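Here the complex is missing one protein chain, while the rest keep their positions.
Up next is chain A:
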Amino acid sequence: MATDYQTPYKGVLGWLDDRLPVINFADQHLRFYPTPKNLTYAWNFGSLAGIALVIMIVTGIALAMHYTPHTDYAFASIQKIMRDVNYGWLLRYIHMNGASFFFIVVYIHMFRGLYYGSYKQPREVLWGLGVIILLLMMATAFMGYTLPWGQMSYWGATVITNMFSAVPVFGDEITRWLWGGFAVGNPTLQRFFSLHYLLPFLIVGAVMLHLVALHRYGSNNPTGIEPKGHQDQVPFHPYYTVKDLFGLGVFLIALSLFVFYAPNYLGHAINYQPADPLVTPPHIVPEWYFLPFYTILRAVPNKLGGVLLMFGSVLILFALPWLDRSPVRSGRYRPLFKQFFWLLVLDVLVLGYVGAMPPSGIWPTIGRVATAYYFIFFLVILPLLGVFERPKPRPHSISQPVLSDRAQPAAAPTSPAE
C-alpha cells in the first residue's frame, strides 16, 4: 500500500520525499490545494487565527522563561519582565494584546461561519472542532489572566472558580479541589500556570484536526454552493497565500497600534495593584471578550441557573448544524435569516456592553432581554426559519452567480443542501 507511492520530485527533495512525504503533503495542502475563487476577506480570519495562535505561543514561551508562578513573586516577576528583561515589555504587551486580538479574530471567524452556513452538512465536525477550540481558548485566557497576580487576577479567579460551588451536592468539594485549598492561593496559581502552558498545545492539536476536517470538503464560499469544477476554483498558492499575507499585514498594523501606543487600554488598571485577599475591588469585571458570557451568567437570579445558562450559551453551538433546518447555506439567499443574524450580532454587542455595567438600574433588564434573544435565535428562530422562510433563487454555480428568477426555478426550499 504505502510502497505504491512514487515521489514526483527529483534530486534531494525527491530523496527526502520518498522517505518522508512531507513535500508532497505541503504541495497538496498549501500549493495546489483547490480553493473556491470567490472567497471574500471574511475568509482571511481562519489563517489569522492560526497566526495569532503562533504569536501567543512564541511570546508565551519567552515570558515563561522569566515568570515565577508563586503568589509572593508573580507580581514582582512581571515587573522585572517589564523593566529589566531585554524587550520584556514588548513580549508582554504583545502577549496581552494578542489575546484580545485572538478573540476578535475568532469571533469574526465564527460569525462568518454562521452567516454563510459553513457549519452545515458536510462540515458539522469542522464546526464542532471550532467550538472545542473556542472552549479551550476561553479556559486558556482565563487562567492566563490570573498569572500576573494583580487584584483583578485574584478576584476574577475567585469569582469564576466559585461558580463551581453551584454544582448540587459536590459543589464545595469540587471548588476546593480546583483551588487546592480553602481559597484561591498558591496551589491555584501554580496549577493555573501549568495548565496555561498546556492548553495552547491542545489548541494546536484541535486546530490540526480542524484543518483535516476543512480539507476533506474544502472551504465553503459566499454562495454556499460547492465548486462544480476547475472554473470555480484557484490553487491555494499564490492566490490565497498572497491574500492571507495581505490580511496578516493589516492585522499586524492593528495589533501594533495597541502594543506600541495603547498597551494597557484593553486591560484593567487595578490589575497593576498586587493581589490582596483582604480588599475586594468595587467592580470585578472580566476581560472584554468574556463580557457577553458574564451578562448571561448574571441574567438569572439563581446561581446554578446562571452557570448552566452561561455554559449552555457556548455548548448550544455544537447543536447548531441540527438546529438550522434550512437547506440553503449562505445567508445571502435567506432574506429573513439575514435580518435575524444581524440582530444577533447586535444582541451579542449589547450583551457585552451590559457585562461591563454594574448590576443595577436598567442594566439587568436589558441583559435579560438580550440573553433571551440569544437563546431564542438558536432554539426557536433557526428551526422555524428552516420551515417558513422562502429563500431567494441561488445561482447554478460559483462562476455563474447572476441568474434571473426564471432561469433557476428549481431553487426551492426543499432542495438538499447544495
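Details
To be clear about the criterion, a contact is a pair of C-beta atoms (placed from the backbone, for glycine too) under 8 Å apart; a residue touches a chain by one contact, two chains touch by 3 or more; residues count from 1.
Everything that follows uses one rule, which is that contacts and distances are computed from a predicted model.
The listed options are "Phosphonate ABC transporter permease", "Copper chaperone PCu(A)C", "Cytochrome c1" or "Isoquinoline 1-oxidoreductase beta subunit", and the UniProt record of the chain not shown names that protein "Cytochrome c1". Only one of A:Tyr9, A:Tyr197, A:Tyr239 or A:Phe311 touches the absent chain when the whole complex is considered: A:Tyr239.
Interface note for the absent chain: among A:Tyr5, A:Tyr41 or A:Tyr73, the touching residue is A:Tyr41. When the full complex is taken into account, the listed residue touching the unshown chain is A:Gly249, out of A:Pro8, A:Pro122, A:Gly249 or A:Pro335. Of the candidate positions A:Phe25, A:Trp177, A:Tyr265 or A:Trp322, contact with the unshown chain belongs to A:Tyr265. Interface note for the absent chain: among A:Gly144, A:Gly355 or A:Pro395, the touching residue is A:Gly355. The set of chain A residues touching the chain not shown comprises 37-38, 40-42, 76, 79-80, 82-83, 89-90, 93, 100, 104, 107-108, 111-112, 115, 234, 238-239, 242-243, 245-246, 249-250, 252-253, 256-257, 259-261, 263-266, 269-270, 272-273, 282-283, 285, 287-289, 291, 342, 345-346, 348-349, 352-353, 355-358, 360, 399.
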